[in-house]
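A protein chain is absent from this complex, but the other protein chains hold their places.
The block that comes next holds subunit A.
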Amino acid sequence: MSLRELKVCLLGDTGVGKSSIVCRFVEDNFDPNINPTIGASFMTKTVQYQNEHHKFLIWDTAGQERFRALAPMYYRGSAAAIIVYDITKEESFLTLKNWVKELHQHGPPNIVVAIAGNKCDLTDSREVPEKDAKDYADSIHAIFVETSAKNAININEIFTEISQKIPLLVTSDSGLKGLKLRRDQSDLTRERACC
């Protein structure tokens, strides 16, 4: 089975729960008093998807404004971006739209975009209706889920959906063992046909 490294970055306003989502996904725990991220923090997790192992190289970026200019380093080369907003903060949803714009203009051309409306356990203070977010996500062909890092809702699901949307490897950018084998075999058969 082949191993693919997939760079994934998390973007979004400060305090929406980017690090908490990563922490839940990688270590399956939740710390309500997590500190603001500096620059970006990095974690990995490998999951199986069909015939491939997907090793997610997750760059969890800082939401604070002073680190804003560093974002290109993290979405550069990314296979997917998870843009997170807080369903209890309208403003964080506006920031999300700016991130979508920035990715559209400067991000990798085939980047898979996933939108996560985090803190969905706090329904009482909801400011962003689920339907609005869903409609917006559909309009830009993005994955959409509402999540709760605290209650472990839809966290693994985002990553599974990302795996599904990542285009399968084409033989031309090979170098991976699984594929190489197949190509070698076809070379073999061709040779035999020649003889």
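One rule holds in what follows: a contact is a pair of C-beta atoms (placed from the backbone, for glycine too) under 8 Å apart; a residue touches a chain by one contact, two chains touch by 3 or more; residues count from 1.
Here, contacts and distances are computed from a predicted model.
Engineer: Have a look at "UDENN domain-containing protein", "Glycine cleavage system H protein", "NADH dehydrogenase [ubiquinone] 1 alpha subcomplex subunit 12" or "Nuclear pore complex protein NUP43" and point out the UniProt protein name belonging to the hidden chain.
Structural biologist: Going by its UniProt entry, the chain not pictured is "UDENN domain-containing protein".
Engineer: I'm checking contacts with the chain that's been left out. Which of A:F30, A:Y49 or A:F67 qualifies?
Structural biologist: Considering all chains, including the one not shown, the answer is A:F67.
Engineer: For the full complex, which residue in A:T44, A:N151 or A:Q164 touches the chain that was left out?
Structural biologist: Touches the omitted chain: A:T44.
Engineer: For subunit A, which positions touch the chain that isn't shown here?
Structural biologist: For subunit A, the residues touching the absent chain are 3, 5, 7, 9, 23, 27, 31, 34-36, 38-44, 57, 59, 62, 66-67, 69-70, 73-74, 76-77, 173-177.
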